[in-house]
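Handing you a structure now.
One protein chain omitted, others in place.
We just call them A, B and C in the order they show up, numbering each chain from 1.
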Amino acid sequence: MQEPELLHEEKVFKDPVHRYVHVREKLIWDLIDSPEFQRLRRIRQLGTSYLTFHGGEHSRFNHSLGVYEIMRRILETFEGRITLTREEKLLCLCAALLHDVGHGPFSHSFEKVFRFHHEEWTKEVITGDTHINQILRRVSPQFPQKVAEVIAKTYNNKLIISLVSSQIDADRMDYLLRDAYFTGVNYGNFDIERILRVMRPHDEGIVFKFSGMHAVEDYIMSRYQMYWQVYFHPVTRSAEVVLNKIFQRAKHLYQQGFAFQREPVDLLPFFQEKPTLADYLALDESVVFYFMHQWSRDADPILSDLCNRFLDRNLFQYVEYNPRDFRRLSELKQLLTDAGIDPAYYLEVDSSSDLPYDFYRRGKEEERIPIMLLMPNGEVAELSTKSEIVESISGKRRFDYKLFFPADKLDALPREVADEIRKRLGVMEDA
Amino acid sequence: MQEPELLHEEKVFKDPVHRYVHVREKLIWDLIDSPEFQRLRRIRQLGTSYLTFHGGEHSRFNHSLGVYEIMRRILETFEGRITLTREEKLLCLCAALLHDVGHGPFSHSFEKVFRFHHEEWTKEVITGDTHINQILRRVSPQFPQKVAEVIAKTYNNKLIISLVSSQIDADRMDYLLRDAYFTGVNYGNFDIERILRVMRPHDEGIVFKFSGMHAVEDYIMSRYQMYWQVYFHPVTRSAEVVLNKIFQRAKHLYQQGFAFQREPVDLLPFFQEKPTLADYLALDESVVFYFMHQWSRDADPILSDLCNRFLDRNLFQYVEYNPRDFRRLSELKQLLTDAGIDPAYYLEVDSSSDLPYDFYRRGKEEERIPIMLLMPNGEVAELSTKSEIVESISGKRRFDYKLFFPADKLDALPREVADEIRKRLGVMEDA
Amino acid sequence: MQEPELLHEEKVFKDPVHRYVHVREKLIWDLIDSPEFQRLRRIRQLGTSYLTFHGGEHSRFNHSLGVYEIMRRILETFEGRITLTREEKLLCLCAALLHDVGHGPFSHSFEKVFRFHHEEWTKEVITGDTHINQILRRVSPQFPQKVAEVIAKTYNNKLIISLVSSQIDADRMDYLLRDAYFTGVNYGNFDIERILRVMRPHDEGIVFKFSGMHAVEDYIMSRYQMYWQVYFHPVTRSAEVVLNKIFQRAKHLYQQGFAFQREPVDLLPFFQEKPTLADYLALDESVVFYFMHQWSRDADPILSDLCNRFLDRNLFQYVEYNPRDFRRLSELKQLLTDAGIDPAYYLEVDSSSDLPYDFYRRGKEEERIPIMLLMPNGEVAELSTKSEIVESISGKRRFDYKLFFPADKLDALPREVADEIRKRLGVMEDA
Partner (left out) sequence: MQEPELLHEEKVFKDPVHRYVHVREKLIWDLIDSPEFQRLRRIRQLGTSYLTFHGGEHSRFNHSLGVYEIMRRILETFEGRITLTREEKLLCLCAALLHDVGHGPFSHSFEKVFRFHHEEWTKEVITGDTHINQILRRVSPQFPQKVAEVIAKTYNNKLIISLVSSQIDADRMDYLLRDAYFTGVNYGNFDIERILRVMRPHDEGIVFKFSGMHAVEDYIMSRYQMYWQVYFHPVTRSAEVVLNKIFQRAKHLYQQGFAFQREPVDLLPFFQEKPTLADYLALDESVVFYFMHQWSRDADPILSDLCNRFLDRNLFQYVEYNPRDFRRLSELKQLLTDAGIDPAYYLEVDSSSDLPYDFYRRGKEEERIPIMLLMPNGEVAELSTKSEIVESISGKRRFDYKLFFPADKLDALPREVADEIRKRLGVMEDA
């Protein structure tokens, strides 16, 4: 490794959440300047949430800078407490900056329908033939691979991994603060300065001084609140359902040989499920929106209707749903089919457990790195064994099932048919 | 006029700037729900500023709700001080909400190249064949026209006009606060609560109690700072220059009969300068970005280069420019032309006086409604006659000329040629 | 009741927490102006907490205005939802404003040593021969009595009582926000606007719309955090212990006939436990501090030492204490006595259960008004039956016992003696 270059003078980005994002390493500056990273400006951090919280229009670019900045501050507090080599520090900073670089537009729905994981694209962007890869290679030929490993949690240094991915890492801390700031929902606030102050490097990952336990509790509560108030908001989920149905319908039409008025060239590789890295990098929200516009005026009534719904924010309504009530669901499907409404596109059960709720549970399916406290006597203890509040909510997976449907479509049906369906949906018609 | 409907219960939008936006009138709710208004979600409030301040990604939807909310609060403080009819209040609220509804993507550059004014589209959206027009007509057949007149400042009630358009109106107050919040630049903060408290209705428009003069001064200073620090930031202007050149080049190529790889159908009406309202409403930033993507891979090297510059934020560099130094400019043009770089696309003088700096000056070209103070003795006085600070900056048009050019393109030229050009630009090559 | 007067124009106080405190009623204005209310400026809201959090220097005057302002806003949101008479509204406002008017300096310790309750003085100030009483009588002769009853929770309208005193009342909401603001501890923040928006009047007291449950949860968590992080902070408790010992010693010396260098005239009525209302109203923190200054230079070494400790913030150290470990305590007392240190003044077990931790528990010793939710079906449910988080912490009384002692005094003892004591205290000598 040849010594990476420093900038002549520290540069900063004005950031509403952290005030300033500070850059001293030329490597970081060049990564931010790369086309693959700039592309993140065209992908919203919160996907469809802006349809619920109009302030939530910020991009993944925005968030990625924030994660980098928190990592930079963590490393600053570690000065003198642990010896990290220059390369290890750069590894932390690059992994923080690039952890989301493989995200595409509306990842949640898009990946589900077109079957891939953005995590793999992240790896590709870092290790494949990209500007980012070229820049990272300046550190050493193995450096890109290491960055990818840290992000994939397969790197052989638990401490470094835990800084990027754990229950209380730079990523989560930034998105809670940032999403709270932009949406205006205060629940995401917590005292990050205090948390950084009590964070200590340890063999098995980061630990937090017991004296800061309350700040960590408060962070956990903020997460809990943000998940249920923002990330799982039913209106956002309704928008996700509509989006999902759009992708599903378009793919279906393509597979049926439907003649689109304007061929969605940029999306064909995805319809065929064989996109190249170049195809993927050419994709951003503008492409998706562009074809939504086209499809909203295209011949297929379902696709056209769904696109108009999304563009004009005329989303599906929702009611509570008991996941064991299969009968209600199948009756509804039948009634809708009989009424000429395709339930494959106009009825959906969505469960928020699809969106992982990841408070720590020891020995459960997904392995999670617990939050550890450093006790005054030098021992280390898992958080929920010390905090009653955290204990009370940890490991309890909470589910929320809702049934989504387009209420307005029922109005066009004959009264008795509509009422029959409404009865099973449990919605009253407005008197 | 039949009595407009109220919502069952007040509804709110969570807003990071005003905490909540409150809606009580069904009319307002339906306007917000209309496709023409929802379209504003896909147009950024600050155009290209997000390339300078990454937080500035908020939309015109976001801002329009804020203007409405400030208007609502102004009307609240006017309760008991002036008698406005229900229709007049709705007129104020609708004009506030809809004042920007005719904005298109990157208005500044787009309008310049394709020669139209968004103000006219605003009028069209309100009075033409749109959902918004239908909704407004519920008040009365003349109501849409009145709303359009208030926005156009031709309505026959000065007070109402001044609430929407004056030196200190609901529009400006919202954008200063909002742009400050999202960019993270604190200079835009001022005490809006105090300003609303000292605002009084008056025959000739709004006035402000003298006791609140300092709050008004502070607002004026905030404006001044926001203009020079954010709105006229040279990096933003550089992005505007590049964008402008893209539109100019695309239009030029179209006029030359260039065979675009994918025909920019959605933009043709603009290239032909004959867009219909439907063409215009179908336009948003996603369309512009989509064609930028296409053009970045198209055959014309200039168009392709400019699009890549914008997408990857590889903007033009800038140096100070004395507007009287014609010779320097023509020499530069010649040198660039000789070197095979078309100065029509790669050299631009931009002056921030293009972007109006509108502190009040009595009797000057553009007529501006001055800010009036209500003195303790009941008389009314123009602000700058009472405030030394405002006096010192009012009416002084400040100019900033800069010369924009792509520094990196020079690196590809023979050394002597590049140095000759650099000398005239006044930039040193990095040693 | 003759119609109470309104002010010519609304007046405001600039308030850092609520931005402005708005006053429209002349009655309120005059109450704020009264000497008994102005006296609250000379009594700190948080007693000794300023020795832990230097920002926490705000007065009870400050807080009382805030409680009034929250009440005013609650009444505003109730407009149109419930019919309260003008007098009932004034009753709410006056009770909110005056609820702490009987507080004295450092109430906690002072009341304990001199055996009275500030609640009784509050009643006295309102119903006795005071300016406040005169002002309240302008509403009606019975009005002062009603105000006192609301504050004492004996008034015959549960709704009104619950606005002033319940688990989520105007008092608690203000002090959490205010103490958080002034100390700089963010944990006390919660979304008061949202809480006010979902608050509804109900027969048995206030209820909160279920849709706002998360905001109420967040408020509960804020309280929890503020109690353990601020109100029960061990350094604050150490200051309380020292203060308590000062009052105890001074009273003891008085009872022993000690000749104070300057007679503490203003405190004699308290030493004799027979203060009049005038004696009490003449008391504020300046009087307490003044005599601390005098005593710090007086002949009694214990009183002098304790006063110097408080003035110079040279407080007691603390260690954890198991309340069942009587033996440790009696051994320590003996060892201290043998070493010439009076344990009555230099050793104290303090338990934070002295300071009530009052999350709701049905049917427990102190009756508490639970927080009730208004469910979508119109029914009412107690909060902890709906919220897992609140359930998990409600009713669990948490105790914290600490042993306080002056570590520095041990340094003056012979090494073996000191070590023997330190061993039992469980503190190591600094190596």
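Everything that follows uses one rule, which is that contacts are C-beta pairs under 8 Å (C-beta built on N, C-alpha and C of every residue); 3 or more make two chains touch, one makes a residue touch a chain.
It should be emphasised that the depicted structure is a prediction, and the values quoted were computed from it without experimental measurement.
Residue in contact with the omitted chain (choice from C:Leu7, C:Leu268 or C:Leu311): C:Leu311.
The chain that is not drawn here is touched, among residues C:Asp30, C:Glu285, C:Asp325 or C:Glu382, by C:Glu285. Residue C:Leu65 is the one among C:Leu65, C:Ile161 or C:Leu303 that touches the chain missing from this view.
Among the residues A:His108, A:Arg197 or A:Arg422, only A:Arg197 touches the chain that is left out of the figure.
Only one residue from B:Ala282, B:Ile393 or B:Val427 touches the chain missing from this view: B:Ile393.
Touching the omitted chain from subunit A are residues 12, 19-20, 193, 197.
The chain not shown here touches subunit B at positions 186-187, 189-191, 214, 217-218, 221, 224-225, 228-229, 388-389, 391-393, 396, 398. Contact residues of subunit C toward the unshown chain are 13-17, 19, 33-35, 38-39, 41-42, 50-51, 53-55, 57-59, 61-62, 65, 181-185, 262, 265-266, 282, 284-290, 293, 308, 311-314.
One rule holds in what follows: only the chains that are shown with their structure count from here on.
Ranked by separation of Cα centres from subunit C, the top chain is B.
Interface note: subunit A and subunit C, two copies of one sequence, contact each other through mostly matching residue numbers (shared numbers exceed half of all numbers used). Spacing of subunit B relative to subunit C, judged by their CA centroids, is 52 angstrom.
If you average the CA atoms of subunit A and of subunit C, the two centres end up 44 Å from each other.
For subunit C, the set of residues that touch two or more other chains is empty.
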